[in-house]
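All protein chains of the complex are present and in place, except for one that has been dropped.
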Amino acid sequence: MGLREAIARRLLWGVLVALGVSFIVFLIQHVMPGDPVHMMLVQHRIGAHPAGEVYFDEQLYQEMRTRLGLDKPFHVQYTTFLSKALRGDLGYSFRARRTVISLINDNLPHTIRLAVLSLAAAALLGITAGVIAAIFRDRWIDVGVMVAAVSGVSMPSFWLAIVFIWVFGIILRWFPFIGVGSWQHEVLPVATLGLGGAGVIARLTRSSLVEVLGEDYIRTARAKGLPNRGVVFKHALRNAMLPVVTVIGLQFGALLGGTVIVETVFGRPGIGSLAVTAIMDKDFPVTQGVVLLAAIAFVMSNLIVDIAYVWLDPRIVYD
Amino acid sequence: MGVLSFSKRLLRKPGGAAGTLFLSLLVLAALLAPYIAPYDPNVPNPASALAPPSRAHLMGTDRFGRDMFSRVIYGGRISLQVGIIAVSIGAFVGVSIGLIAGYWGGLLDNVLMRMMDVMLAFPGILLALLMIVVLGPGLVNIMIAVGIAAIPSFARLARGSTLSVKESAYVEAARSVGASSLPIIVRHILPNIAAPLIIFATLRVGTAMLSAASLSFLGLGAEPPTPEWGLMAAIGRHVLRRAWWVSIFPGLAIALTVVSLNLLGDALRDILDPRFRGLEATRQRSV
Partner (left out) sequence: MRKRGKWSFVVIATMLTLLFLVSISGCARPPAVVEPPEEEPAEEPEEEVEEVDERFGGHLVATKYQVQDELDPSITTATSTMRFMRSVFDTLVWMREPNDFVPGLATDWDHSDDYTVWTFYLRDDVVFHNGDPFDAESVAFTFERISDPETGSLRAAEVRTYSHSEVINDYTVALHFSEPNPRFLWTASSEGFAPLSPKAVEELGDDHILYPVGTGPFLVDEWKDARTYVLRRFEDYNWAPDFLGRQGPAYLETLTVRMIEEDSTRVGGLEAGELHYIDNVPADDIVPLQEMAGFEVIQFDQAGSGIYLPINVTAAPTDSLKVRQAILYAVSTDIINDLVHAGLRNPGRGPITSATWGYCECMDEMYLQDEEKARALLVEDGYAFNESTGYFEKDGKTLEIDIVTSSADAAGGESELVQAMCEAVGIKTNLLGTAYEVRAEMYANNEYNIARFGWSTVDTYFVFNTAWHSSQVDEGGQFNRSRVKDPHVDALIEEAGRITDQERLLEIYHELQRYIMENAFVIPASEFVGYDAMSDEVQGYEVDTRNQPYWYNVWMR
């Protein structure tokens, strides 16, 4: 099968995945306890100082339900959503009174910037650590570097973020940490997420490089008397990069998940914090929109990784 | 490979030895918590609130005057439980699906794996969040939510391994003499795909602990005063600038445990399945 058809098939498949995801989200929201309209009329009013429960008006409650289409049966709500979504209309946010598209539009660039920068940081840190560890394989320096690399991914990201804020934001005052605004604002969130991604990349770089270093042509090159360093960088690294590229691409998806926490802690705009707020507020259309977006991003990044794979390694036949 | 030689090889690796050592200590401490912990982890003692680390309180006390060392020790019980049970749920369901899909193939395979694709397309944390909102917070529900989020990766891994083992000579042989499917799966396939699954499960316990911690941070995890590490680290952040020990020690406990699990996993891989080079990471989503 040609690559073109394969891509077409994958894209079609992506549409089906998106459909499935949207159905599951819809279903979960339908069985979820709590009533979004009640949230709006009661919880929403609680404002700056928690006040338990407040009075609400029955007539207004019914009007809002009708307005949001929540009085209709499940299948009607779902088919309405689908038919609109297919035309690129993700509906209106219950709470914000704006289109879901415009909310995503306002938040997505910040998440993409954060994810791209974090991925770059993770790749830089991870590949460096992996190469060092592979060169000094099974020596103490190997274990030390790998433990350091893995420790980033082993800490809860909210905790790492809070410790960074405490040390570099409040005590040392090196970097601002509230929201976005300048490149300095990006440092601590990128460090938090980047350290998390670096561990996976470092491990893969190391094991991949160790394997490649053991292969015949490298031994041959060494036997020919090429200086060690040159060998590592010219031949081995290039060949070892194949799985690493894959994992970097797929880390992009994982990073999008990581932004949920990091954006919340740093008070940043973004898709992750938008999702958390929407889930907590029971803002169904926004939750659906964000999850759909994440699913499409996942399918796309998989597709791109697969294509990159074929491109990097001519031996792979795509099917 | 005998148990003895296996342990020898594991302990000869620096990472394997360190990981095994720390985890053994942790499990031991968790099991013997009532004997090791100097205080009751849940009884407040306002007189010694937010005391810094000292002889009496190795890791200080929290804002209710509860001994942090005791809470961290008891917390090991809970956090390990959460990690292991969640992964068991994910592994049991996921491996079953993977085995079925891989062994029978065809339409069933297609349908099951496409379902797994859909689940995988959810960012894990959002899926867990949605599940918790439906189920309500609490330890058991975290285990279920985090476990469900782990199903698709286990299913994929099990299916892939099953496919390669299925074609092997001994399975073919068993089939040709008319053995029925279930015994073939249990006796021939499962043992042969166990290695990568065990390695993956080891690593995944760490991920599950981290996911549980993140849920606690979002206020959807364990309920106070449960001494769950993630919750302790999350609640401690409110007093971080006055009493760093309340958040730092539970956070370090998580980090050390997950690092150990990773080291152990890597060492296991080197011994059990040298070809299985961390590709599990390619489809893994952590928080």
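First chain written, first letter: the chains are A and B, and each begins at residue 1.
Here is the rule we use: contacts are C-beta pairs under 8 Å (C-beta built on N, C-alpha and C of every residue); 3 or more make two chains touch, one makes a residue touch a chain.
Predicted, not measured: the structure shown is a model, and the values here were computed from it.
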Sole residue of A:L103, A:A123, A:I279 or A:A294 that reaches the chain not shown, by the stated touch rule: A:L103
Those residues of chain B which, in the complete complex, touch the missing chain: 63, 136-137, 237-242
Residues of chain A (touch criterion as defined above) contacting the omitted chain: 3-4, 7, 11, 33-35, 38, 40-41, 44-60, 63-64, 67, 88, 95-99, 101-110, 112, 162, 165-166, 169-170, 173, 176-181, 264-270, 273-274, 277, 293, 296, 300, 303-304, 307-308, 310-311, 314
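Rule of thumb we're sticking to: only the chains that are shown with their structure count from here on.
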CA centroid of chain A to CA centroid of chain B, Å: 21
Of all residues in chain B, those that touch chain A in their complex: 14-15, 18, 114-115, 117-126, 129-131, 133-134, 136, 206, 210, 213-214, 217-218, 230, 233-234, 237, 240-241, 244, 247-248, 251, 254-259, 262-263, 266, 277-279, 281-287
Chain A residues touching chain B - in the complex, by the definition given at the top: 13, 16-18, 20-21, 24-25, 28-29, 31-34, 138, 140, 143, 146-147, 150-151, 153-159, 162-163, 166, 170, 196, 199-200, 203-204, 207-208, 211, 243, 246-247, 250, 253-254, 256-258, 260-261, 264, 275-276, 279-280, 287, 290-291, 294-295, 298-299
